[in-house]
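Of the protein chains in this complex, one is absent; all others appear in place.
Chains: A, B and C, in written order; residue numbering restarts at 1 for each.
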Amino acid sequence: MTSAAISPTEAVREEDVRAAGELERTWGDPPGLMGWLRSTDHKSIGKRYIITAFVFFILGGIEAALIRLQLSRPENSLLGPDIYNQIFTMHGTTMMFLFAVPMMTAMGLYFVPTMVGARDVAFPRLNAFGYWVYLIGGLLLYTGFFLNIGPDTGWFTYVPLSGPEYSAGKRVDIWAQTVTFTEIAALVASVEIIATVFKHRAPGMTINRIPIFVWSQLVMAFMIMFSMPWVASASMFLAADRLIGTHLFNPAEGGDALLWQHLFWFFGHPEVYIIFIPALGMASQVVVTFSRREMFGYPAAVLANIAQGFLSFGLWVHHMFATTVPQLASSFFTATSAMIAITTGVQFFCWIATIWLGKPRLRVPFLFVLAFVVVFMIGGLSGVMIASVPFDTQVHDTFFIVAHLHYVLMASVFALFAGFYYWFPKVTGRLLGERLGRWHLALFFIGVNVAFFPQHFLGLDGMPRRVYTYLAETGWGDLNLLSSAGAVTTALSAALFLVNVWRSLRTGAKAGDDPWQADTLEWATSSPPTSYTFVHLPVVESRSPMWDHSVDRPVVTGMRTDLREALVTTLNDAIPDSRHYQPRPTIKPLVAALATGGTFIALIFTPWGLALGSIVITVCLIAWAWPDRQAHAELRRFEEGIA
Amino acid sequence: MILVRIAAALLVLACGGCEREARRFDDSPPPARPVTMSELEPGPRTMASTMRNPYEGNAWAISQGKRLFSQFNCVGCHGQGGGAIGPPLMDDEWIYGSEPENVFATIAQGRPNGMPAFGGKLNSQQIWQLVGYVQSLSGLIRKDVAPGRDDHMQRKAQEQSTDKMEPASSGIPASAEGRQ
Amino acid sequence: MILSLLQGWVGAHSALEPAGPQAGRIHALWQFMWVVSALVFLAVVGALLYAALHRRAAGQSAVNPDGVRSATRWVSIATGVSIAILIAFLGVNFVTARPLTSAPGDALQISVTGYQWWWSVQYPSATPSDQVTTANEIHVPVGRPVVMTLSSRDVIHSFWPANLVGKRDLIPGNKSSIWFQADTPGVYRGQCAEFCGHQHAKMGFLVVADPPAQFEAWLREQRDSAPPPPPGSATRGQEVFLAASCVMCHTIRGTPAGSRVGPDLTHLASRRTLAAATLENTRANLAAWISDPQRIKPGTLMPPADLTPADLAALLDYLETLR
Partner (left out) sequence: MTASSRNLPGVDVRHLPTTVFGARDTAWWGTVGFMAIEATTIVVCVASYFYLWRNSATWPPEHTLRPSLLWPTIAVIVMLVSNIPMVWLRRAAKRLDLAGVRRWLIVGTVLSAVFVVLRWQEFLALNTRWDTNAYGSIAWLSVGFHATLLIANLGETAVMTAMLHSSRRTERHYTDAVDGADYWHFMTGIWVPLYVIIYLGPYFL
């Protein structure tokens, strides 16, 4: 935002207007459809990511509605077992792989660079590639579903049910490849975020001045890096068992069905925290802004966040207490599962202190955070309960678990909505309606609790998960009906949110650059941000740069405006160290993604897909690495420092 | 645009996806028309196929056929398709014809030299499922429909990886010759 | 809910109505955790709302040192308390878990095998002729520990009689076992808890806890083979059974029917339910199940038997003799 970034003397203003113009020519997306397909701007990509993930959220929600409709009364004949199994599998797969993780990484890819004061992520083309691969994965899953090739063995896809003998056809293979696609996308995002946070922070943003949301994204990125390969490999193993007859999961030939569960949950548990930790980060950001006070116990909160990341790798067996895992091992996992509660506790306590010491403004984003804490408390406490082996053997795979996991994940969705209401003005330039927002929150809060709280008791009362129906004589009908009513309310609230977005886009109040008087750098640019984000990269002197100076904010000078130049700073102290050239937009990422997509889809049908695909992919990567004439000339100009 | 491209690619690859994936629980396909075959003259039948196996393209039905094949102890005589007391099923030699409906008739009506008639005990759905599996044993159905490896000791390559064996002119079983 | 209310043919099926020491301990643990959690919840949410809503002194600055000091104190206290609570929780959990692990020596041995989508139950015996095989209905003597040896023939299932004990998975390729003791006589419903395919929802079973004498009597009856049917319709029915598709999958001891693909029907008529605790065992239900099982359990591996009404009637007459 030019006016605040520099002192408003005439000469300077002119100079900056000129600079801004050239920056726009340099960093702007190319025009037209091809330009849209070539874009590598982290803001365009991030926006697409967020919208795509939200569309999948809606689709997953529709599936949830169908599930609740089917279960609303006993012996319901709305959905048969075949379609029901596909739908609940689609719901889980969509929510975990196509909504939750991509949404969290997407928020990171959009806001991390702006919050650390960079103009783009470290590897813009790779970023675009990641998005396209993710999109292909989602389209694959849903095309499959509409062609009746929808996976039907649950999002956890246990063998042998999902193995070659008990899952004929290609349904499970579609699932396996979708997972592969989304894992690739997530891993790409993790590399982007780590490199951006490590090397592209604004001068002065030392390691202990990094905004908490960025910290949470960093933790998430590392967790993705060390957990996603487990499920990616596992799904490859499964595909191999199904396609080329390997025996990894075949007990008779020395394989083991439990191996799948270990591999899957070693990813599957961190997965939950991959979703939850960024949610904590967003909530922290909102708490700080609306308490008008710096985060209380910033170091403690950050360390708790990191500890949480580590601990989450020590929990996976608590998904397997009903299997033949030895007692001793189980009790270890009980302990870790209890311990991780402390890390969350510390962060909650820090918030409460921040709010207590600050002067909270009860705006919608802040209210969503309050709701987030309440909802998460319920999910977290039931989580501690099921860490107990004996109790878990009763409620494992029952609706008690359904209730628990939805409380935890829905809590993250509350935090996400807090983030939406908080950052929507930054992304679109318009505020979301406050009154509609409160209605949305109220309905959502009621809906979620009415939908999921009764399920605790359904589980204790003997109702297992993943049943397409139940006998009238079991007496589960009433609570199920209640739960379904809650689901309807939740759907209503989501609709209300869409209305709010639509109205604000048409007639919403103009936001201005910094509607919340927030403390972090994304508010230092215009709303919506320009393609180059900052005319002058900011310089940071504290944890809350926006609260230090209202005008005459210190800036970086001497950056080139005629080509895409990024400032590389040192890892710990963010001292300017070198200048980095970033390539112009290109279609190459899309082409490479299509090649990758083709390869993995071909792999569903024949092992030769691998040979064929690797050739195509190699060609694409060569093209990727080889600079065209313009890029070459530009790189030369950059290195030789000539205009 | 990209959406269209990908969707198109997927549609091509997933062609017949619907048929391959259908789970028809409550299905009673018409039986093959009864074939009259006198005990006295076993041997090659050159019968114009008037009827395809309704489950040729249906992976689930064929996996059911595989299940029935082991549960009804067809392996007792035919081995895992390799043959033992009964003739092998995974080669290109078809004593009573390779056409689906011949195989159907063989299962339904039985054959001399020990193949019992299962007509009364299996319904047409089960028999067609078995026929589909028997076809898959010699690679006569689509690869993407054929079963993968099973979850027990591996005794033979998975049907998926079985090469197609064009039915050859079949010979009369030695025993049958002996009787004539 | 009231046990007696659910003592119909379905049976009781709730972890909140323990009928034995194992489920009892777990129920006690649940009550403990439930109360503690409620208190923690109220404390945290209360603190949060107070912090958000309490009236602030005019002109109180956001950075007041003594405020920070007391906040630091409270945060440390809260953290300490949560650690203490979690340690207490671990202790209680350990105390609860300990006695659940190993069964006493004199336990009754029963082996349960999971199939898509029913349970085969066997009472092993030294003399093979005394071995009892039944399906979907497990009779146990009251007051005596019972060890279930669990295995699966196809996919993973999970054995869960909620009123008696927690669940245990049946995983192909590795044997597992679980033990419990029923103290209250009654009929308890259990169900498969691990998703196992199309009819996971209707893969139930009953545990019938009888006084020891009654149990022994039951066991004795189950040992016998089926008696030859009385002449007339029942005999006709047996012929139908042996000629139709039934014989391909089912065993009736004392007849040529000996296939182990489906449940053992030797004492079908003595069972309370049909189709894995899905239907009450009545003549009408049996007829419906035999003539169109796919309508009742879509995807079940039992094929429809197309019988003439006369044959069906005869078959039912015969099956009803299998007490």
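For the reader, a short list of remarks on this structure follows.
By our rule, a contact is a pair of C-beta atoms (placed from the backbone, for glycine too) under 8 Å apart; a residue touches a chain by one contact, two chains touch by 3 or more.
Not measured: the values here are computed from a predicted model.
Within the whole complex, touches from the chain that is not shown fall on A, B.
The chain not shown here is touched by just one of A:G32, A:P326 or A:G558, and that residue is A:G558. Only one residue from A:K47, A:H247 or A:R584 touches the chain missing from this view: A:H247. Checked against the full complex, the one of A:A232, A:V402 or A:A511 touching the unshown chain is A:A232. Residues 149, 154, 157-158 are the ones on subunit B that touch the missing chain.
Touch with the hidden chain on the side of subunit A covers residues 6-7, 12, 15-16, 19, 22-23, 122-123, 126, 187, 190-191, 194-195, 198-200, 203, 225-226, 228-230, 232-234, 236-237, 240-241, 244-248, 250, 253-256, 259, 262-263, 535-536, 539, 552, 554-562, 566-568, 571, 576-581, 614, 618, 621-622, 625-627, 632, 635-636, 638-639, 641, 643.
Convention: only the chains that are shown with their structure count from here on.
A separation of 39 Å divides the Cα centre of subunit B from that of subunit C.
Inter-chain centre distance (subunit A to subunit B, centres taken as mean C-alpha positions): 48 Å. Within subunit A, contacts with two or more other chains are made by residues 82, 160, 166, 251-252. Counting partner chains per residue, subunit C shows two or more touched chains at residues 154, 172, 198, 298-299.
In the complex of the two chains, the subunit A residues touching subunit B come out as 33, 37, 82, 132, 135-136, 139-140, 143-144, 147-149, 160, 163-166, 168-171, 241-245, 247, 250-253, 590, 594, 597-598, 601-602, 604-606.
Put simply, subunit B touches subunit A in their complex at residues 1-3, 5-7, 9-11, 13-14, 17-18, 20-23, 25, 59-60, 62-63, 66, 143-145, 147-154, 157-158, 160-161. Against subunit B, the residues of subunit C that register as touching in their complex are 154, 172, 198, 243-245, 247-249, 259, 261, 292, 294-295, 298-301, 303-304, 306.
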